[in-house]
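For reference, the structure discussed in these notes is given below.
With one protein chain removed, the remaining protein chains of the complex are shown where they sit.
Moving on to subunit A:
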Amino acid sequence: MPRYELALILKQMQRPETAAVLRRTVETLMERGALVRDLENLGERQLPYRMTKHNQRHSRGTYFLVDFYAAPSMLAGLLDHLHRDVDVVRPTVLKKDAQVPNSNCCGPQK
């Protein structure tokens, strides 16, 4: 199965609520047959620009990164679900490509 990365920006909330949102997001992923590999917290920081979502203006948010394996057919449904979630400010799913080796980059050959 191809490997994807979900960059999730959550609304500024208390810790138990953030945990609850993450829990239900991962459960949604698993229900749709995804295999969650890794969940990283990139910290709570000020957003680079103010984002409006669900009739709310957000200026601070928490960034999370979810690595998972999934079938490509379920991505559309997943994104639709995430957009409808009130606590999620911006969900983005990216494909994770295998790293191209830097051996033939310009520069001194080691």
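Observations, loosely collected:
Please note the rule applied: contacts are C-beta pairs under 8 Å (C-beta built on N, C-alpha and C of every residue); 3 or more make two chains touch, one makes a residue touch a chain; residues count from 1.
One rule holds in what follows: contacts and distances are computed from a predicted model.
The chain that is not shown carries the UniProt protein name "Small ribosomal subunit protein bS18m", picked from "Calcium and integrin-binding family member 2", "Small ribosomal subunit protein bS18m", "Dynein light chain roadblock" or "Ubiquitin-like protein ATG12". Among the residues A:Met1, A:Ala20 or A:Leu42, only A:Leu42 touches the chain that is left out of the figure.
When the missing chain is restored to the complex, the residue among A:Val21, A:Ala34, A:Ala70 or A:Val89 that touches it is A:Val89. Subunit A residues in contact with the hidden partner, per the touch definition given at the top, are 7, 9, 42, 47-49, 51, 61, 63, 65, 89-90, 92, 94, 99, 102, 105-109.
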